[in-house]
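Before any comments, here is the structure.
Part of the complex only, each chain left as placed.
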Amino acid sequence: MMGLTNEHLAKWLEKTNAKIQENKTFLTNLDQAIGDGDHGINMSRGFDEAVKKISSTEYKTSSDLLKDWAMTLLSKVGGASGPLYGTALLKFSMSMKDKEEVDYSSLTAGIEEGLNGLIQRGQAQEGHKTMVDVWSPVVTFLKEQPAFNPEGFKEIAKEAMEKTKDMKAIKGRAAYLKERSIGHLDPGSVSSYYLFSSLAEVIEEEGVGL
Amino acid sequence: MKKIVNDPNEVVQEMILGMVAAHGDRLKQVPDSTVLARVQSPVKGKVGLVSGGGSGHEPSHAGYVGKGMLDAAVCGSVFTSPTPDQVLEGIKAADSGSGVLLIIKNYTGDVMNFEMAAELAEIEGVTVDKVVVNDDVAVEDSTFTTGRRGIAGTVFVHKIAGAKAESGASLSEVKAAAEKAISNVRSMGMALTSCTIPAAGKPGFEIGENEMEVGMGIHGEPGIARTEIQSADEIASVLVEKILDDGVHTSGDEVAVMINGLGSTPLMELYILNLKVNGLLKEKGLSIYKTFVGEYMTAIDMAGCSVSVLKLDEELKELLDSPSDTLGFRI
């Protein structure tokens, strides 16, 4: 079977949610260190709701599913990460509007659109110690590779996430800390890593041809 | 965690219900939302005023809903900006056809969520404009970063814009008054302790038994420096100096002053601080028109304070003096 089905997308969401729930306190602790200590709480609330919504609805198209995912985050996460994840997934959904199937090129295009939405909404550039620092290298990697490479993909996302540790925050709440933000992982980058590592794992485990 | 709560995830909903139970003559909950609106809203012929943000800053913002101030307050989760759909509910509750002004504190999340709500409202045919309050001089005002934060000075903006709206002014006039207040107000805070988000269950940061944080934000974001605890007089000097350094207030100006408690600091300490703040401002040639001392913009249960100084002109004095009948601010 080729491409990501709605079932795969739902599994992606569920796996991401599982990681978020499991690491809720970790994410909150990260945000306590350089933010206001609510990132785990926000993400856990929003992704739980998204799972509830998506698992109880029948979707014709992947675009519809992604849209509900996006809208649920938008209306349940709040803070900075809510509109950012919401916008990114909404852009992804819109780019899938007239696609029959989520194949490699449409997945790549969708995540790139998500990144563009993120940047437009948040005005952060790479190196500012935000989730853009994970999304951006992930998009570059997808565009470089001929087909989906789960191991490499996960590796890239992980490295990118880890790199935020040494960055000085320019955007987001951590920016108030200036130099003192160095030495701490960016919470939004860690949750983005959960999103992307879950995607790779679903593709691997389900043997999705991409 | 030493708190009077039931389910830590339900604190905002229960607070809203508890407020309506106490003050049903003033406040109503917009059904199925986290919006508290004036019982009379929308007020015919009046520009609607909507503010809000993460909860945990009580009496901000629902405590400022009422005659002469806000029409609706949108309550996010604790320290988390409310979502666009909730802000939209607030806008709709406040809109009587004369347009709505959003008063946003300058945080990435608040700005994004309120802006998205404004876009949604415009689609539904509501005229919406916004102002962003950024009074906290503890943070550099650079276009490269997110800029100064919005803290207790926001309450002055609610008061000024609210009085203007109550006078029957147009959306652009109300916005102009709010912008004037914003450009005339500067604040800075400090904290002695951290604060605990109920759902997190533990303090947001560590601070030593003999330490204080100068320039602390209202979500526990750090500011300028971690120092040894200083005396009230020294704290007053640090805050006032930094505020006046910004250059907005000059000798001869009339000002309104707000000494704001962050949650756990007794009124007694705020008045002790005020004594020195008052003296320092007078020394600098400022004339103090009015002083407000109390808890206006808190950070849950943080011990600490902020000082805000609003430069006044004839218009602002008149607006500050016009009646407001809200739980948190009465003239």
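We just call them A and B in the order they show up, numbering each chain from 1.
Methods note: a residue touches a chain if its C-beta (ideal position, glycine included) is under 8 Å from a C-beta of that chain, and two chains touch if they have at least 3 such contacts.
For clarity, every value in this text was computed on a predicted model and none was experimentally measured.
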Exercise. Only one copy of each chain type is drawn here, so tell me how many of each the full complex in this file actually has.
Key: A x2, B x2
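Criterion: only the chains that are shown with their structure count from here on.
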Practice problem: Between chain A and chain B, tell me the centre distance in angstrom, where each centre is the average of that chain's C-alpha atoms. | Solution: 32
Quiz prompt | Complex contact set, residues of chain A against chain B | solution = 28, 32-33, 35-38, 41-42, 45, 74-84, 121-122, 170-173, 175-177, 180
Self-check item: Residue ranges of chain B touching chain A (in the complex, touch as defined)
Solution: 9, 54, 76-86, 107-109, 112-113, 116, 139, 144-146, 149, 197, 199-200, 204-205, 217, 219-223
